[in-house]
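The complex appears here minus one protein chain, its other protein chains still in place.
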Amino acid sequence: MRVAYLDPPLERSPGGGCRRVDRGRPGRYDGRVAQPISEDEVAHVARLARLELSQAELEQYTSQLAQVLEHAADIEALEIEGVPPTAHPFPLVNVLREDVPRPCLDRDEVLAQAPDVDQDRFRIPRILGEAP
Amino acid sequence: MSGTGPEGWEVVIGLEVHCELRTRTKLFCGCPNVFGDEPNTNVCPVCLGLPGSLPVLNREAVELALRIGRALHCRVQSSVFHRKNYFYPDMPKDFQISQYDVPVNADGWLELPSGKRVGIERAHMEEDTGKTTHVGGGGRIHEATFSLVDYNRAGVPLVEIVSAPDLRGADEAREYVEELRAVLVATGASDGKMEEGSLRVDCNVSVRPEGTTELGTRCEIKNMNSLRSLSRAVAYEAARQVEVLTSGARVVQETRHWDEADGRTHAMRSKEEAFDYRYFPEPDLVTLSPSDEWISAVEAALPVLPAERRRRVAEASGEAPGSEAVSTVVRLDLDDLVMAASSAGADAGLALRRLANEVAGALADAGRVSLDPAAFVELVRMEQDGELTPAQARRVLKELVAVGGAPRDIAGRLGLRSLGSDQLSSVVEQVVTDNPREWERFAGGDDKLVGFFVGKVKAATGGNADLRAATELLRGRRSQSGPSTT
Partner (left out) sequence: MTGPVEAIARAVRQGEVRAVEVLAEHLGRIARTEPDVHAFNLVTSDVAGRQAEEVDRAVAEGRDPGPLAGVPVALKDLLCTRGVPTTCSSRVLEGWVPPYDATVVTRLAEAGAVFVGKTNMDEFAMGSSTEHSAFGPTRNPHDLSRVPGGSSGGSAAAVAAGFAAASLGSDTGGSIRQPAALCGVVGAKPTYGLVSRYGLVAFASSLDQIGPFALTVADAAMVLDVISGHDERDSTSLPGAQPSASSRLGRGVAGLRVGVIAELVGADGMAPDVAARVEEAAAALSAAGARVEPVSVPSVRYGLSAYYMIAPAEASSNLARYDGVRYGLRKPGADITEMYTATRSAGFGAEVKRRVMLGTYALSAGYYDAYYGKAQRVRTLIIRDFEDAYRSYDVLLSPTAPTTAFELGAKTADPLTMYLNDVCTIPSNLAGHPAVSVPFGRGTDGLPIGVQVLAPALGEPVMFQVAEALEAAAPTGGAA
């Protein structure tokens, strides 16, 4: 037996009720488009992420990120106020460990991985700002 | 500078106290939670943030956090951990696992010895950072040539206790921290050692003209590592803000660093991202939802807390709960002795005075003392019954604190015994007889002379007389004899 797809199947819309699937559209665009991201914003997030971009990279990343954000506009337009967020696929609670010491790593092994070591500590360039 | 702040201004303070929990292991891994070990020896893939490692929450840390929450009368609620993202070398993952919009404990209060209740907005769990040492430039961060990082402390469990802006002035801020420390130590959650960084205090300060209710712009002060620096920093910062405002300028909301050496606060170099931590739920941890049974068990196991202890001592002794003596004995954990006196039917007020003065003094000198409750109660009784004069009782108490033993034996050994009332009466008679002119003046109403006679009694008895009783005898004799007309 072959499965035929002559008629679009029914779909349940999030609000209930049934509509025909419109296969022509990948998402439920309603004309709104994600706020296109600006070069300034990309430069800002690059700074936040400790990445340095050349002007050419900045331009390229801006247009690529804008493209992805525009695609994501379909969810931006979704009306799902009453729907709770899912942070974890399964709602586990109270996963706890007993307060029992376990062996630590060997310090030499730890420090052998470090780019720079001094007095058994990780050596780093000077810091130009206190911890927030 | 006064503890309440500049004239005409009200200083408004909220405190954020970071408390390291006394667990055996870190918050999310099995590395030992100890202070002062060789650098980078108490580390594992988890607390070093190695790729692939995952956190698992320590049950005991939750237990202690719950104790703190309930001791501070907070609502314990189902909570989630968040990631607080920012780059800093003392954080192995370059984010801190903390709690954000749903902390485990919320909306409680702490009662100060003065009786004031300070609101607790939240007491949430988070992980500590590593320790950075700045090398060169006198150890100051900006002048250093490089820095060194030790991750032993990274991942140590913390509870951050955030007060409401309910505190007024440096003295009250200090009182709050002292009281909070007492509660944290009492619950077993903390060792209370500020000098080892077990308790760290950040402070939000703003000022407003007295009589107004709107909050002023606040500054957050960091880097105070003692109660003294907290008081100094608050006083300095309040004065600075008043000066800014009276000059017509505005206070800028910022984080300021307390410099112990120059006694000032300095604006910290802040970066734009300091305001954008990009919090989101920590996907490697699940919801923490302590059961009602767990919370009840924690509550049932809580010790009697300082505020309640003060109330009990006050009730037993007749003193006010906010009095210096009451808070002193509770602060020094001497209140059990007051209660012992009270339940034995001895004079609890007298017990309180001896503890708040003599014993507290001995404690300050010696660091720690041991005092057998039964012996102490007996001593109180001996003084109360006039067997020992107050001076003798103090003497015996000193011995009791220093070497222990039974008060009666000590008194005997030292030859201390208050004169019996018959003996005292005859000494008084003798003194009056020996000094007729002075007696005449005293009997005639010159009350100053009571001191003269008491002095004579003291000299005649070698200090073994209850001088208060002698005074009463003298006054009694005068009233019996009536105003002399002869």
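Order as written gives the chain letters A and B; numbering starts at 1 within each chain.
As a working rule, a residue touches a chain if its C-beta (ideal position, glycine included) is under 8 Å from a C-beta of that chain, and two chains touch if they have at least 3 such contacts.
What you see is a predicted model; the values in this text were computed from it and never measured.
J.: Sort through B:P45, B:P373 or B:G386 and give me the one touching the missing partner chain.
T.: B:P45
J.: For a quick check of understanding: of B:R22, B:R83 or B:R395, which residue touches the chain that isn't displayed?
T.: The single option touching the absent chain is B:R83.
J.: Tell me where the left-out chain touches chain B, residue by residue.
T.: Residue positions of chain B that touch the missing chain: 45, 48-57, 83, 85, 87, 89, 92-95, 147, 149, 275-276, 278-280, 283-286.
J.: Suppose we count only contacts with the excluded chain; which residues of chain A make the list?
T.: Residues in contact with the chain left out: 1-3, 5, 8-14, 21, 23, 26-28, 37, 41-42, 44-46, 48-53, 61, 64-65, 67-69, 71-76, 78, 80, 83-90, 92, 95, 97, 105-106, 109-110, 113-116, 122, 124-128.
Throughout what follows, only the chains that are shown with their structure count from here on.
J.: In angstrom, rounded to a whole number, how far apart do the mean CA points of chain A and chain B lie?
T.: 46
J.: Mind listing the chain B positions that touch chain A in their complex?
T.: 23-25, 29-32, 38-45, 48, 56-62, 78, 80, 86-90, 129, 132-135, 141-142, 144-151, 222, 255, 257, 268-274, 276-278, 281, 283, 285-291
J.: Which part of chain A faces chain B closely enough to touch in the complex?
T.: Contact set of chain A toward chain B: 44, 47-48, 50, 87-88, 91-105, 107, 110-111, 118-132.
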